[in-house]
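A short write-up of the structure that comes next.
With one protein chain held back, the other chains of the complex are shown just where they sit.
We call the chains A and B, going by the order they appear; numbering starts again at 1 in every chain.
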Amino acid sequence: MSDTGKRPDSLPGLGPWNACVDKSTARFPERRKDFVTGSGAPVARLYTPLDLGPAAFGGAGYEESIGYPGEYPYTRGVQNTMFRGRFWTMRQYAGFSTAEESNKRYKFLLEQGTTGLSVAFDLPTQIGYDSDHPLSQGEVGKVGVAIDSLADMEILFDGIPMDKVSTSMTINAPAAVLLAMYVAVAEKQGVGADKLNGTIQNDILKEYVARGTYIFPPEPSMRLITDIFAYCAKDVPNWNTISISGYHIREAGSTASQEVAFTLADGVAYVEAAIKAGLDVDDFGPRLSFFFNAHNDLFEEVAKYRAARRVWAKIMKERFGAKNPKSLMLRFHTQTGGSTLTAQQPDNNVVRVAIQALAAVLGGTQSLHTNSRDEALALPTEESVRIALRTQQIIANESGAAETVDPLAGSYYVESLTNRIEDEAWTYLKRIDGLGGAVRAIEQGYVQQEIQDSAYAYQMAIESGDRVVVGLNKFQVKEGPPKGLLRVDPAVGERQVAKLHALKERRDNAAVKASLVALDLAAKGDANLMPPIIEAVRHYATLGEICDVLRGVFGEYRPSAMF
Amino acid sequence: MEKKIRVLVAKPGLDGHDRGAKVIARALRDDGMEVIYTGLRQTPEQIVDAAIQEDADVIAMSILSGAHNHLFPRVTELLADKGVDDVLVLGGGVIPEDDIPFLKGKGIAAVFGPGTPTKATIEFIRANLKRS
Partner (left out) sequence: MEADSRAARVVAGEVRALARLITGLENGESQANLVMRILAARPRRAQVIGITGPPGSGKSTLTDKMIAALRKRGARVGILAVDPSSPFTGGAILGDRLRMQDHATDPGVFIRSLASRGHLGGISRATHSAARALDAAGYDFVIIETVGVGQSEVDVVRVADTVVLVAVPGLGDDIQVIKAGIMEIGDVFVVNKADRDGADRVVREIRSMLETAAALRRGSLPVRAAVDTLGGRIAPLSADQEHAAWAAARAVAAEADARLMPPVLKTNAGTGEGVEALVEAVAAHRRAAQASGSLEARRLEGARTELRSLVEERLDAALNEGEGGQRAIALAKAVAAGEVDAWTASTELIGLLIQGGKA
C-alpha cells in the first residue's frame, strides 16, 4: 500500500459529535439497538473518510484500490464509459411449454425492445431426460421449454436471426448437448459457429450446492466443462462458455459476501480444471462470465458487485498470472432476487424489483433480467413481463443512474461495504483452499452448510419480526386469490411425447445408433466430447439418449444430507 | 419414554429448490421432531414406501415447478392403495391458491405457500396428527 497520501487518521469533530449523539440517544433511543444490512452485517450510524480503507490515504491509495473504470482492479467497472457508451443488455429469461409457444414469446420480447434472448428449459431437459421419461411426468414444459431433440431447437429459433441476436441458455449438466444443438441449428440457418454470440450457464458446481439440476459426479462434469472451453476457444470464439453463478447460491439463502466468495471459489475451480486440462488461462479467461443476484439492500448490493470485480481481477492476475486484461475483467449478468418476491400483495414486488434493478445498474452489470411481480405465484404473464422490462427502461432512460460511471464510488458507506465484502470473501476463499478447493468443499458439504445456516437465520429473523418484509410479517391485508396467472396447458406433456415418438419413427435410427456408440467410446477415453455430441445431435439423437450414454460411463451424482 | 413425531420431508418431481424443504426440516427438528429427509427427485412411489418403512406420522412435500397437481395426488392415492389412512400429508411450495381446493379434495391436509412461517406448519402438525 502506498503512503504518499496523507491518511486522515483523525477527524477533530468526530469525537465531540459522537459524545453529543450518545447523550441525545440516551433520551431518545434509536429505532433499534443493532442495525444490520440485508445480509445481517452490522451497520454503523455514520460513515466518514476514516472508513474508506486504502483510499483514505489519498491519491495513490485510491488508484490502487478503486482506480478507474476499465482498468485494474476494475472496482469501478469493466468498460471506460460504461452506460454512456450503451446500456446494459436487457435480457428477460423466458420459455415455457413447447418450442412453438416459446418461439412466439421470444418474438414478442424482441418486438418489445429486448436486446438478448434468455432461454429457460423445463426440468426434464435440464436433467437430461426426454419428455417420455417416467420422472418427466407432470414436469414437461412447466418451468421452461421442453427440448428433446434438434427438431425442437429448430422450431425454437425459427425466424430468429441467430447471427444478430445473442442468446443466453440456462443449461448446466447437459450444456454440451444444448450448445451442440444451437450450433447445428445455426448451421442450418447458414450461420457459422464463429458468428454466434451468447452464453451457456454450464456451471455445475453451484448445481450441487444450490440449484439441484445435476446429473453426473463432479469429476466427469468438470471434464465436460473444460471440453466446452477448448471447443469454443477454437470454433465458437465469441461464445461465453460459462456463467459462474452466485444467483442460485443467494436464492438458496446465502449472504452477499457468501455469494461473492462461493461464486469466485467455483470460478477458481474451473480455471484450475482448465489449466490442468492443458488450456492457457488467457485462451479461455476472457470468455468466463458471471451471474449475480440483486437483493433489496441497495448499498450492500452495489458494494457486492464492486468487491466481486476487484477480487476476481486479483485472483486472475496474482494467482493465475493472466496477462490479457480481458481475462481479469469480471463481466456479469444480474437477475433480481426471486426469493425476495412475496406472494402477498404481489404488486409490491414491482417496487422491490425496481430497487434491485437500480442496484445492478449502479453496480455496473453487463446484462439484467428483472423479475415479474407474479413470480412467487406462477410463471409470469405477458403483462407482468412487460412491466418488468419497462422497469429497466425507466432506470435506463429516466433515473439518471446511467449517465455517469460508478456513481456511488467515494461514498464512505459504499466503499466501506465494498472493503468488508472483499475481506470476507478472501477469508472464505482461504478456508475453501484449505479444504482442498471448491469441489472438495462441496463434497464435504461445507459450502451447503454455510448457506443453510444463513438461510435458517434469515427465516428465523423474519419469524421473530426482527426483519420486516412488507405485506408478509407487517402491513398485511386480507386479499383474495390472485387473478390471471399464467397456466401451462397440462396437455403439453402429451403433445411433446407424441412429437418425440414421431421423430423416432422418421429419423435414421442406424445413424443415431452409430453416433451414440461413437460418443460412448469417446466418453470412455479422453477425447474432446463436443464433436461426437454435435454429430449425434445432427442425426436427431435425443437429449435423453445422449445423456444416458454419458450416465452409463460417468455414473450419477448423489448428494449428501447436510443440515 | 417420549413418543417422537416422525416427519418424512421429500421433494417430489425434478425441481432442485430445496431451501424451503431444508428450512422446514431444521425447524421441525428444533421443535423436537424426528425428520427423515429423502431429498430431491423423489417419485411418489419412493415417498410412500419410505414413509411406510419409516413409520412416519407426517409426509411433508414441497414442489416449486408446478407439477403439484400431478404428483401430490399420486402420493395420497398410493397411500390409500396400501391401506394407509393415518398419515398426515402436507404440501408446500409455489402453489396457486386456485389449486388448493383440488389438492385438499385429494387428501392433502394443508398446503403452505411462500412466506408461511415455520411455526404455522409446526402448529398444524401438532394439532392434526392422525394418530396419538
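Everything that follows uses one rule, which is that a contact is a pair of C-beta atoms (placed from the backbone, for glycine too) under 8 Å apart; a residue touches a chain by one contact, two chains touch by 3 or more.
This structure is a prediction, so every number in the text was calculated from the model and none was measured.
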Absent-chain contact - pick from B:52, B:100 or B:129: B:52
Option from A:15, A:161 or A:436 whose C-beta touches the chain left out: A:436
Chain not shown, touching residues in chain A: 217, 436, 440, 444-445, 555, 558-563
Sites on chain B contacted by the missing partner chain, in the whole complex: 1-4, 6, 25-26, 28-39, 42-43, 45-46, 49-50, 52-55, 82, 84
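As a working rule, only the chains that are shown with their structure count from here on.
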Intercentroid distance (Cα basis), chain B paired with chain A, Å: 30
Of chain B, residues touching chain A in the complex: 13-19, 22-23, 25-27, 29, 37, 39-41, 43, 65-67, 69-71, 94, 96-98, 113-115, 117-119
Complex interface listing, chain A residues touching chain B: 123-124, 126-127, 129, 134-139, 142-143, 207, 211-214, 251-253, 339, 342-344, 376-379, 452, 455-456, 459, 462-463, 469, 472-473, 481-482, 485, 488, 490, 559, 561, 563
